[in-house]
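Shown here: the complex without one of its protein chains, the others still in place.
After this line comes chain A, so read on.
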Amino acid sequence: MAGLGRGRGRGKGYMSFSIEAVGIGKGENLPPSILQPTPLFPPMEHKPVPLVMGEEAEYMLALKQEFRGNMKTLPFYVRQAVSKKDWKRLPKELRIRVKKPLKENTSLSVDTPVDPKPSKKTRVDKEEIIHKLEVGITLEKKEEEVTSDEEEGEKKKQEEEQQDGEEEYDEEEFEEETDYIMSYFDNGEEFGGDSDDNMDEAIY
């Protein structure tokens, strides 16, 4: 078998062919080895030829840009349709939020210190628990809540068409003026209660 380079050759730079054949003389300086990838925009020794600028070129340029513009208006330009939310697919709790500001507004306009309790009877279990906790808070806080809720309600009425996800976030934050979102106080009772249809799944 042919011997390995290490064993037979001496010194660095042993190659399988004689260097003189390639044309590199003895002791000549080889170009330095490359240690990093070549720069993204290497400096060019020869600048490219300038563009041909004439009447013909300018006319073709105008044609091209006009063509592109026209294509955008034709029916062949297929645009992606914006998908609308299908409310049947989102959980019920998100939908009821839409009704809440309306109810709040009507009740507040009567100008009585409204007990939040009766207006929230229509909510799902989760909200009942949250508001039981709320009721336990002092009256001053309730008034603050009412005023903040009033502002919230008006704001929400304006933003009614926007996504409900945002409203939910705002309400949960502002309701008790705590730093924790409402699900922090969740005691987990109603967890898994929403999905009654598929009891085969193991609940961890």
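Following the convention adopted for this analysis, a contact is a pair of C-beta atoms (placed from the backbone, for glycine too) under 8 Å apart; a residue touches a chain by one contact, two chains touch by 3 or more; residues count from 1.
The rule is short, and it goes like this: contacts and distances are computed from a predicted model.
Looking at the choices "DNA-directed RNA polymerase III subunit RPC3", "Pyruvate dehydrogenase E1 component subunit alpha", "Carbonic anhydrase" or "Acyl-CoA N-acyltransferase (NAT) superfamily protein", the name in the UniProt record of the chain not drawn here is "DNA-directed RNA polymerase III subunit RPC3". Although one chain is not shown, part of chain A still touches it, namely residues 16-18, 21-23, 45-46, 48-49, 51-53, 56-61, 63-65, 67-68, 70-71, 74, 76-81.
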